[in-house]
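Removed: one protein chain of the complex. Kept in place: all other protein chains.
We call the chains A, B and C, going by the order they appear; numbering starts again at 1 in every chain.
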Amino acid sequence: MTQELASSRSVSIAVAGSGGAGAMTTGNLLFDVAAKQGWFGTLTRTLGPQIRGGEAAAMVRLTTAPTSSPDDFFHVLLAIDWKNVERFAAEIPLTSDSIIISDVDGGDVPEVISRSGAKIVQLPIAKTAKQIKQGRPNMIALGILAEMVSLPERTLSDMLEKKLGRKGQEAVQSSLDTIKLGRELAADLPVVAKADFEQPAPGERMVISGNEAAGWGAIKGGIRFVAAYPITPATEVLEWMSSALPKLGGSLVQAEDELSSINMAIGGSYGGIPSLTATSGPGLALMTESIGLAVASEVPVVIVNVMRGGPSTGLPTKSEQSDLNIAIYGLHGDAPHIVTAPMAVEDCLFTAQWSVHLAESLQAPAIMLSDQFMGQARAAVEKPEEIDFGTKREVLTEGVEGYERYAVTDSGVSPMAIPGLPGGQYTADGLEHSPTGTPSTQDAHHAEQMDKRLRKLTEFDYADHWAAIEGDGDIAIVTWGSTTGAAREAAERLREFGINAKLIAIRLLSPVQPEKMAAALAGVEKMLVVEQTHSAQFFRYVRAQYDLPCQAKAFNRAGPIIIRPGEIVNEIKNWS
Amino acid sequence: MTQELASSRSVSIAVAGSGGAGAMTTGNLLFDVAAKQGWFGTLTRTLGPQIRGGEAAAMVRLTTAPTSSPDDFFHVLLAIDWKNVERFAAEIPLTSDSIIISDVDGGDVPEVISRSGAKIVQLPIAKTAKQIKQGRPNMIALGILAEMVSLPERTLSDMLEKKLGRKGQEAVQSSLDTIKLGRELAADLPVVAKADFEQPAPGERMVISGNEAAGWGAIKGGIRFVAAYPITPATEVLEWMSSALPKLGGSLVQAEDELSSINMAIGGSYGGIPSLTATSGPGLALMTESIGLAVASEVPVVIVNVMRGGPSTGLPTKSEQSDLNIAIYGLHGDAPHIVTAPMAVEDCLFTAQWSVHLAESLQAPAIMLSDQFMGQARAAVEKPEEIDFGTKREVLTEGVEGYERYAVTDSGVSPMAIPGLPGGQYTADGLEHSPTGTPSTQDAHHAEQMDKRLRKLTEFDYADHWAAIEGDGDIAIVTWGSTTGAAREAAERLREFGINAKLIAIRLLSPVQPEKMAAALAGVEKMLVVEQTHSAQFFRYVRAQYDLPCQAKAFNRAGPIIIRPGEIVNEIKNWS
Amino acid sequence: MNQAASDIALVASDYKSGLKPVWCPGCGDYSVLQALTKAMASLALKPEDVAVISGIGCSSRIPAYTSTYGFHGVHGRSLALSTGLKVARPELTVICTGGDGDGFSIGGNHFMHACRRNVDITYIVMDNQVYGMTKGQASPTTDPFWDSALTPGGTGVSPFHPLVIALASGANFLGRAFSGDPKGTAAMIEEAIQHPGFSFVQILSPCVTYRPDQKDWRNKVRPAPVEATSDPARAARRLMTDDGFNIGPLYRGEREPFKLNQNNSSTETYDFTGQFEV
Partner (left out) sequence: MNQAASDIALVASDYKSGLKPVWCPGCGDYSVLQALTKAMASLALKPEDVAVISGIGCSSRIPAYTSTYGFHGVHGRSLALSTGLKVARPELTVICTGGDGDGFSIGGNHFMHACRRNVDITYIVMDNQVYGMTKGQASPTTDPFWDSALTPGGTGVSPFHPLVIALASGANFLGRAFSGDPKGTAAMIEEAIQHPGFSFVQILSPCVTYRPDQKDWRNKVRPAPVEATSDPARAARRLMTDDGFNIGPLYRGEREPFKLNQNNSSTETYDFTGQFEV
């Protein structure tokens, strides 16, 4: 592997194959072994339309230091076979420096792939596999790739034992033998510069998906009740939590639909138990009426929304950031609430925990916007530190005569009575109400409650968690969510080019933080707003909500092709 | 009535009373008789919290020329009694020039009312009514007011005959006798300058509510199928249409909920029959997922959303403009669709008809944002002209081999096959799809269909219906919906003060019209964005979507207190 | 309520908040409020341990008129709120309330699934066969030929039979009451609260404003001729031929209630890190 092909700090590899070819197994094993070796990185996958077992590609980036960005191109595409590869060819960009490895008996490289001009290496993958009893081509592939990234035999065999052990010793041995042949095949690759790789940073890695991290963070934040209706790509948040909750005395109920799941969560939280539900676009759309109820009745609740391509049923297995608008503006009436977004797989942990903290502290619904890319990606990251945000829901501790549930306080937060407390009885209401909760259509009541519900959000101290601000310069890359990785890498590269670029990645989308943003934008003359939407939702949101002291331009694209750092670099370089 | 009190062109009168006092009857009769006489104007009402028959006030403005604005103050408040008047006192602003007429035996004028400093006139209303067998105080009130606005005896008695006739001749006579005594009582008012009123413009008036006008407009536009789930304040749109549709071979189905009503409407329209549903905030929230389906599957459908106070169940009987955000941004994913808004009661007719035209021509959902104020107001207006927007839904007229339902055309509109047409068979889909409608997750398909769905909206010629632009000047009042009336009157008054103010009232909220807006804003240095929301939704929308070449400021307030022209005038005068 | 109050016996009026209902004079729901508070007094429930939950409609206004905890949610979702609350806080008594539109039209799915799930809550529907709050449209229980502005001449759709659906879905206690008989209604609510699992009580509660014809109900109702059965098949046979005016407990089931979460200790900690080690 040449220097041009992969930097000594990063390598990107895609493994593709049709249904049953085992491309995902190859990718996952490669990734796990690399993580065990101390590599950082991300594994994502892309699938064909079949319900199960159709063509798939595992897309791996391995790096020696933490990153959540994809690279611009893949250094290696290994195709176990070429069936239906056109369905996701666009998601695996190659250059003339890339290497395409395919089976010598697998037919010509399809034009959508070969037009990249990448070097083509055809190896006897299937034929070699046949040399081993039950030998499978995807293990040859694993051997080739393991050799290319210098993964030690021992780590690989341990991992195989761990993952395939239940299939019996014979299966493990057959795989190991096949891998060995693959390693040997790799010798025939034109240039394999194994020695060039830096050692990854020392320390143990953890491999986790964004959806698992979100569930874990939510539980760390205190969630003990979950109501669930499955939907791609959010189901894993719920599935992970269903096993985890009972360990902490919590519980999960499967609901009949999203109208029910959001209301169950509100019911649990009204009862004093921090509650959550998770969904994706179509489910979020069904929940907005009741999220508005949580706003008006001031019941904390967390909604994890893992975005997929829209509109409508859209592209359930592909990523997009196009639920920004509905998350911020999708409630009827003026309904101030919290919207947060993690920036990477591991940040799902932090942001979920923080979102629970905000919802509970502010007695308001918090929508956390994750997406398919980070939700279903597996990331090799450092183990997280323990965080404690401290304050929690402000509750009434003793009953009082004439208790006002919706008392107009300076902070806007009013102590909430939890059922069971004598003397705290009140009726929570989604109708506009007086401070006691009695329905009222009077202007004075409406005005003071509207002010209060807004004030509690705007006056809260979000510390510096509201955004990640990195670097300095007169150009800012402003972004959010999973495009943060690419934006960060772009800023780093620009600095290498001598262009000072500042990264502003927003974690708190609502309420807006005008003063903090003004400070962040001080000295900035141009800002590029980067996002994965068709209509530049985030760009318009930034313009609507912030006074921009600078030129602003959107760099946006709908899914499923993710935004890569080189594209951002080019946008900025070409911005005269 | 002095000149200061009411201009010779306009008088505003409120009639209040507790449940059973008949204030609404008084107000309605007064209004109808005035309309019959050729007056223009609006009647709105405000109610207490009781389900039925609680305290109420009828608020009437009569003018000699068309207007849809409220005045700044009421010239007259006639209280049949004072019970619970504080519940809506804030909705009836008075000045020291106003006259308060109340029953001499009805107790002191409550402080919330008397602090206005208005002249108080106490008359023996109840006692006088008792002089007539079955005489009711509200008919005394009608007599007093009829005298004050010089309504001829004959018109009034004809109207009474028409409205109360079914109660029998005796009831009518008793009412007429009571009214007569009321007229006589009016002689005791301090200054009644009847003769000062101009004659209203000649011609016959029509009295119609915004909800009726919306239903009628929709039918004129071609709607022949309606699916309905009742909700305040939209129910009357549906109720009016239920009787009207069969006259044109159309039909209405009552659905089990809003999820069903929107899908029934989409089903009917997929079948080639222009279809509609009507709702308010909570119902719209439930519909957004399926409105997204109409976007993706390109099925025209019209949703009339009559706004009420939010968030959540909010203030069902009060007006607000706070569903702007959800209407524009409330669909998950990037889902381009049409959002329109009538500017006044009679404009509900035009805008509903136009909305059907747009939905049908563009094969997209159109949300029309009306509100409680104009929806439930009764307006005395000129009879409408016939309008024909011409083009309709582009349908496939003959089956073709390999028909592409979602063909990528220049206009973005693709001929739609209607079930029953041989050779037009296709499957409509909410999943992203290829031009034939086959589900696809490929980037190229997503990109081209996203572009197409946006392009068909942006490329369409909306003529000058997109906004009402009136006057010229370096100050613009930018508004939408029912605040247009007040904004227009404010602009007129400013002109009288020598300040040239331009009115820009937007009827087409989505898609945006950047070039037309730029032209409208040419020469404008300051724009005041006027709206009835708590969070300045429209102001933020304007900033987000348009490049503003001028200073912009929001003048916004949540409901239920409507915005009055004098307030806008003051804002502009004080804007240094 | 007064803290000392829990030491002395409470009477029905102690369970009223004192807030003046917005209902029309003569509305059947006044008597339901009376019956509900009487039932809670009979059971000597502590007001702070009870939550009365509802949706939207005239009937759904009832929570605020009690002195217990309450939640006036959105239209049609009261059973989901109630389920979440009860599963998360099993020690509370959760009483779900509302109207026929709220419960059987927009809320119909939650009704069916709440019956199936059999969580230990009591569901009280004030059935007036009309949408009162929105001024008189047909509800699922309305006669097909009842004329209204929205459906002139009637919907033409045969009425929904809530008790049959509840039984077929798996509710564990079924009863019908008439608000004109607050004493009988109170007794029914009392039994429903005590019965384990999901209990459903249909209360015929006239709407004097939009269904003045329901004055007649007083003459139509009668005690159910036979004792409540615990056999679903027998109950089904009876309910399917029932004319809607048999009053009393109609089914006492013996299904196992939904297993509630019995451990809410949130102080425990658990280290999940191991799950993510490579």
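Keep this in mind: a contact is a pair of C-beta atoms (placed from the backbone, for glycine too) under 8 Å apart; a residue touches a chain by one contact, two chains touch by 3 or more.
Not measured: the values here are computed from a predicted model.
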Report summary line: Displayed chains in contact with the omitted chain are A, B, C
Query raised in the report: If the hidden chain were put back, which of B:14, B:238, B:265 or B:413 would touch it?
Result: B:265
**Report entry** Option from B:66, B:439 or B:471 whose C-beta touches the chain left out
**Finding:** B:439
Requested in this report: Determine which one of B:424, B:485, B:511 or B:559 touches the chain that has been left out.
Outcome: B:424
Report summary line: Among listed residues A:228, A:248 or A:366, the absent chain is touched only by A:228
Report task. Write the list of subunit C residues that the hidden chain touches. Result -> 105-109, 112-113, 116-118, 140, 156-161, 164-165, 168-170, 232-233, 236-237, 240-241, 255, 258-259
Query - subunit B residues that touch the omitted chain in the full complex - result: 32, 35-36, 159, 204-208, 212, 216, 219, 222, 224-225, 227, 244, 247-251, 253, 255-257, 259-275, 289-290, 292-293, 297, 380, 383, 399, 401, 417, 419-431, 437-439
Report task. Could you please point out the subunit A residues that touch the chain left off the display? Result -> 49-54, 228-232, 235, 238-239, 242-243, 252, 254, 256-258, 282, 312-313
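We take it that only the chains that are shown with their structure count from here on.
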Report task. Could you tell me which chain lies farthest from subunit C when each chain's centre is the average position of its Cα atoms? Result -> A
**Report entry** Distance from subunit B to subunit A - Cα centre to Cα centre, in angstrom
**Finding:** 43
Query raised in the report: Which positions in subunit B touch two or more other chains at once?
Result: 49, 282, 312-313
Report summary line: Multi-chain touching residues of subunit C, meaning two or more other chains, are 72, 74, 76
